[in-house]
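Below is a structure I'd like to ask you about.
Of the protein chains in this complex, all but one are displayed in their positions.
Up next is chain A:
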Amino acid sequence: MKRVVKIVINQTLKTKNKSNVKKTPMTKSNWVEKIPSNLWVLISLVVAIFIWTILSIIPNTSRSFPNIFYVSESVVTMMQRGVFWSDIASSLISVLVGFLIGFVISLPVAVLMAWYRPIRFIIEPWIQFVRNIPPLAYVPLVVISAGVGRTPQIIVITIATFLTMSITIYQGVRNIDPTLIKAARVLGAKDKDIFLKVIAPASLPFIMTAIRLGTAIGLTSLIAAESTGASAGLGMRIRALNNTFEASPMLLYIIVIGVIGLIFERLVKLLERRLTGWQEKRE
């Protein structure tokens, strides 16, 4: 009897393989996979520079898009003015400090919202409400109380990152599979164990998502944050250059913000891979 069963299995396996072989060439062209992903990045970069160059030639757009050589040159210009590195440093400090404070506040708030329904019912609508308001709108109000300088910048970024991160983490904690909590309970877990050994690790993927969103939001609210009378910073400099119509360094600074965003994302991904590699689905 057993032998018969085995033969049947072998046959089904074979037919499965056959159908796979037939399907593959039809669904994907091979040359796409033959090019390594690094080369694709390079190709994408070349295409972007090509389009940029076209934009720099077309009369209608050439004033907004000086060509790549002018923009590269402006690195030197900004360094000679002694602001390039200090602008980057200033913006990084604001974003990182604001993000960190936002993160530290959002963690307990998210957990409290997930845990206690009254807290959720009172707080959540307001977080959702304020979240949809662009930070630029409430910057003047912050300045009235906090004055100018570093403090209002950090406050604005803290608010923006807190709103997004608290909602993200809270939704994650609420979506934890209740059977995991049951499984822990029947194995003898008390409330404290359930929090530390189930809720905390199960929330980690959502916390990582929150960090990724938080750093991105921090960066996108930078311009708003630095419109508070900052003395340095990428956002502040772009506004200043706007007054003198210096398109090349402006474009340079915009690209620098983009690059910083990219670096943030890569760092968070690296962290994600280390901490939450156990996750079922990836990317």
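Basically, a residue touches a chain if its C-beta (ideal position, glycine included) is under 8 Å from a C-beta of that chain, and two chains touch if they have at least 3 such contacts; residues count from 1.
In this section, contacts and distances are computed from a predicted model.
Colleague: Please identify the absent chain by the protein name in its UniProt record; candidates are "Carnitine transport ATP-binding protein OpuCA", "Glycosyl transferase family 1 domain-containing protein", "Glutathione-dependent formaldehyde dehydrogenase" or "Blue-light-activated histidine kinase".
Modeller: "Carnitine transport ATP-binding protein OpuCA"
Colleague: Looking at A:I127, A:V198 or A:M250, which makes contact with the chain not pictured?
Modeller: Candidates A:I127, A:V198 or A:M250; residue touching the omitted chain: A:V198.
Colleague: Suppose we count only contacts with the excluded chain; which residues of chain A make the list?
Modeller: Output for chain A: 177, 179-180, 182-189, 193, 197-198, 201-202, 204, 276-280.
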